[in-house]
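Note that one protein chain of the assembly has been removed; the remaining protein chains are unaltered in position.
Then we have chain A:
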Amino acid sequence: MHVWKSLGERRGLIKKTKAEFSDELPVGESVRQITRRDFFRFSGLGFAAGLAIGCKSKVVEKAMPYLNAQEGLTPGVAQWYATTCQGCSAGCGVLARSRDGRPVKLEGNPDHPLNRGGLCAIGQAQTRGLYDPSRLKQPRLQGQDCAWQAFDADLAKRFAEIKGKGGKLRILTGTLLSPTLKATIHGFLGGFKDGKLISYDALSCAAIFAAYEQTHGLKVLPHYRLEEAEFILGIEADFLGTWINPAGFTRAYASRRGPDNSRPMSKHVQAEACMSLTGSNADERLRLAPSEVVPFLEALASALGSGKSGGDLRKELSTKANALAHELGEHRGSSLVLCGANDLYAQLLTARINHLLGNEGHTVDLSHPSLQKQGDDRALAGLIKEMGEGQIDAVIVVGANPSYDLPEEFSSAFAKVPIRMSLGLTADETAVTCTHLAPDHHWLETWSDAEPVAGTMSLVQPLTNPLFQTRAALESFLTWGGQSSSALEHLREHWRKEVFSRQKVVGDFGTFWDGVLQKGAVQLEGSPTPPAYREDQNASLRARNEAKPGTYELLLMAKVGMGDGRHAFNPWLQELPDPITKMTWDNYVSVSPATAKGLGLEQGDLAALRPQGLPELTLPVVVQPGQDDRTLAVALGYGRKEGAPKDWKTVGTNVYPWRHLASGFLAASSAALQIRRVGGRAELAATQDHHSLEGRELVREMALEPYLRDPASARPHEQPGPSVYGEHPHGKHRWAMVIDLNKCTGCSGCVIGCQVENNIPVVGKEEVAKKREMHWLRIDRYYEGSEAEPKVFHQPMMCQQCDNAPCENVCPVLATVHSEEGLNQQVYNRCVGTRYCANNCPYKVRRFNWWEYPHNSEVERLALNPDVTVRSRGVMEKCSFCVQRLMTAKIQAKNEGRELKDGEAQPACMQSCPAQAIVFGDVQDPDSQISHAMRDPKRFLVLGELGIGPAVSYLTKIRNADSTEAKGGHHGA
């Protein structure tokens, strides 16, 4: 199986360098004669050195204990609190680890029914948003910082004016997960004659709402139960990466992957234009231009017996649609068709197809709809119209950045509103145009609640006192509504009145409240029967296909690490390599290999794109295998300028201006897209093409049928090579790890989890371009097969903790030695920076601190984990299996006088994985999860033939396809 990592490698364009570090060594510098000045300079050095050696360090350090002992707070002992992530609108349950009164690490809450302990990359990175020195520190009135009292007094005056003349007030928000906040806002609006709340999502699902309103009379987004699905067809829906609830969907999806579960392995087919994370994990993938989504759905519906196909579908797609309809028909009630296009007709078709397949009530849950997207694009369009006509007297923006992520018509209409207020945390694109700024708390320092799926409720509790003079949105609206209770009091009251009665398990409210605070989430009773499906054959909604030959179609998508752009100033997320392209610190236009060839474009060229009638923007080109030939794809969420930290260079290009609301739904312009090459090249910082592993068998896969027939056939034929070394003696534990490639989706939650836990520095774009990124854990992405329709593999790679580690032999100062528990230890204080160990490592997982990567700002330094050394320049570092977490668990067990339980000691990567793809534990315990995984016939070692005995092994990926033969044929452009 010939595996290749990039087009450059496949085409033989990458020159293999002999030396790992390609810079020239500085030898042979010019020499002067020694002068008297030099003599004294150097003897002075010796004098100072002698001084340092001779003197004792007498830096006086003060220790200042509390005046009053804090109950339950022992310095040095971590405290855990359950709260809810607000990194996006999915509302995953989180356990936040607090050290000495400040949160340093977020972990998924295992007791939360949606994410069950997993947390995505964006969620893991949230602590950085709390410790952001560019946050607004106090309210601002007409551009001047002021105190809350003055601010509220001014607002009271203005609100009174509006109420007096019966004026109009609008509140524009992102999806509000908090029922209490929504109720409070409605209470505040009740004081106005014409006050409305309008929600929108930058990554909109409004068409799904509108579709279900027509088919069921219910304006809902169904909760998709992927754990019940045996056959999943995703059409332009990146549900594992960015759509609605990636962590929750991944958990549900992964529970059906892998052939050895009690329930049969699911089959996943994905139809999309640009390679997405979800598409890369599918058993089968089809290329589909955006304009082909509706015809494809029509063909599916028609094959299932409803409606007629439009007739403008490519022959091979219509054949495929028929075949898929047949397969879907075999899984009635246990299939799921997901469509991410924000087009009403497409969603009506999807709703119809799911209904025809009997999926309602099984995989499509309408009794407990999802509340994770609440945006109403039509109401938004109405607001823009009203504002443009000068009808609105005041607009309050909460949890949204509309001047950035909405079409330009919003900004010009917004400017006409006399009172514009933003509750945003930073002086973002919207806030800089506002008259009033009332900055909200960060979610880690506030009281609130969340209801992500109807009936599943959780609380948001603060981990620390507010860092600045900000105020919770809940309190702000209470104050402006004339009430004076605190956020906590109001929240408790709301739960006492509205939530407590919806459950029958606990009789006393106080106990109920404490229970939810402790556990994190509660599932309430009530399972209303949704109304029946109403057939709607409204074909007039079908949008015209505007695609013209010679022009291309635009696909605007979100990246896994960036989402809609609200975390654009989070350096961890900017440096996270995109799971598919492995690009950092940039967005770009993805072009298929055939199209790039036809246009004479190469990776890194600059190209200017222009949808008809919209501004032209220049973007770097990335050639993307597996992309549809007619589609050019660009990621949203980049090009942000306002609210940036000091000295921040703008990252990427903002392509939100290429969206419109013309159809009533936020969508990318479907007008003819032209692309032309402009001179110059962009510096792209990608982490792929590094550490070329010489084409050896690094990933293994098998088809499902042959595996089920004979599981033992999955065993690798090659035996680990011989070794000249004897066995290491092991102590009480021997740690090992197995990564299940069936479950791993490549979401990179583990990468950020590792970065946060281990104080891994961010190096910036230039250094990443020099191959100096510091991530201890990387996800290698391999392609196999043709450029047009490749298969994709994701393989997490970290220090393999080899028994016969090549790095241990070559360290001149014994900074890397083997522990008696099987770990390859890196001792930072011994390391002198020879870098011979990194040279010797065949997996190239050792990272070197080339510079002092400072955490200059006092506020930024609060994000560091105090349990892990912060490494200085000249020190080598690498994955340690989170030895600090292992030590903490062992000390806890020893202090309590008991044995360590299986699963008690978890490295950060294992803990964060939404798919639970990483298994870790003590192989000397025959009953542990890891011992079970070690006996799996699918287990193989990467580079096992070297005989170095890695402690990390992988499980062969099983594809639910007839065979694993790569598709060699091409599909024409």
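Throughout what follows, a contact is a pair of C-beta atoms (placed from the backbone, for glycine too) under 8 Å apart; a residue touches a chain by one contact, two chains touch by 3 or more; residues count from 1.
Rule of thumb we're sticking to: contacts and distances are computed from a predicted model.
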(message) When one chain of this assembly is omitted, its UniProt record names it as which of these: "tRNA threonylcarbamoyladenosine biosynthesis protein TsaE", "Na(+)/H(+) antiporter subunit A", "Cellulose synthase operon protein YhjQ" or "Cytochrome c3 family protein"?
(response) "Cytochrome c3 family protein"
(message) Looking at the full complex, which residue from A:S89, A:N654 or A:Q884 touches the chain that isn't shown here?
(response) A:Q884
(message) Out of A:E429, A:E821, A:D922 or A:D936, which residue would touch the omitted chain in the full complex?
(response) A:E821
(request) Could you tell me which of A:Q391, A:S485, A:Q523 or A:T869 touches the chain that is not displayed? (result) A:T869
(message) Residue by residue, what part of chain A touches the chain that was omitted?
(response) 31-34, 38-40, 42-57, 60-69, 74-77, 731-732, 817, 819-821, 823, 825-830, 867-869, 880, 883-884, 887, 891, 894-895
